[in-house]
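A single protein chain has been omitted from the complex, and every remaining protein chain is retained in its original position.
Now for subunit A:
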Amino acid sequence: MNLEGLEMVAVLVVLALFVKVLEQFGLFEPVSLEDSVEDEFELSTVCHRPEGLEQLQEQTKFTRKELQVLYRGFKNECPSGIVNEENFKQIYSQFFPQGDSSTYATFLFNAFDTNHDGSVSFEDFVAGLSVILRGTTDDRLNWAFNLYDLNKDGCITKEEMLDIMKSIYDMMGKYTHPALREEAPREHVESFFQKMDRNKDGVVTIEEFIESCQKDENIMRSMQLFDNVI
């Protein structure tokens, strides 16, 4: 048979259709160039269960009832038992609708995630809350210092503080009175360092921090705010 020109094309077309039909019927799997992404459907159904109530009671300063209430709320929102950063940001952003709280939420997340595994379990959550709400003033100041110390190296640099400050000011949003100026965070950082940095070495250590805070009446008084949040 002498195939020429269009006839060749016709035959090729027929062959291609044939292959396709076989593929459809699953009789003929061509070599796939890339692995089909079916892993999407295997959801990571990680379900984390916290330790028992008694252990948590020992570890934290909450009463049994308080722990129960806290856990019920936690479980309601996060049925899988852990919060990852995205969820955390989303939850926190609901409280500050005007501004952008995502950066601060990240810092907060890192502060709660004490073992740095990328997720906050109920134990982490409750441990952090216990420090803030039931701890001594020193504990609370410690926690705050830990929050500011982004790289956890024991001292707060101006850049770290600036990041924190900017994230806090971001939460305010655009519509403020008086209007936010660009330099406001920086000025705030300057005044902070002026107050806290005793030896003027450009960083604030934990001792300087606690010392300076203890000397400040306002701060000490405001610490009492958190005594009956729960």
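As a working rule, contacts are C-beta pairs under 8 Å (C-beta built on N, C-alpha and C of every residue); 3 or more make two chains touch, one makes a residue touch a chain; residues count from 1.
Quick note on the criterion: contacts and distances are computed from a predicted model.
Chosen from "Proteasome subunit beta", "Aspartate aminotransferase", "A-type voltage-gated potassium channel KCND1" or "Adaptor related protein complex 5 subunit sigma 1", the protein name that UniProt gives for the omitted chain reads "A-type voltage-gated potassium channel KCND1".
Listed for subunit A, the residues touching the missing chain in the whole complex are 6-7, 9-11, 13-14, 65, 68-69, 72-74, 76-77, 91-92, 94-95, 107-108, 111, 125, 128-129, 132-133, 140-141, 143-144, 147-148, 164-165, 168, 188, 191-192, 196, 209, 213, 218-219, 221-223, 225-226, 228-230.
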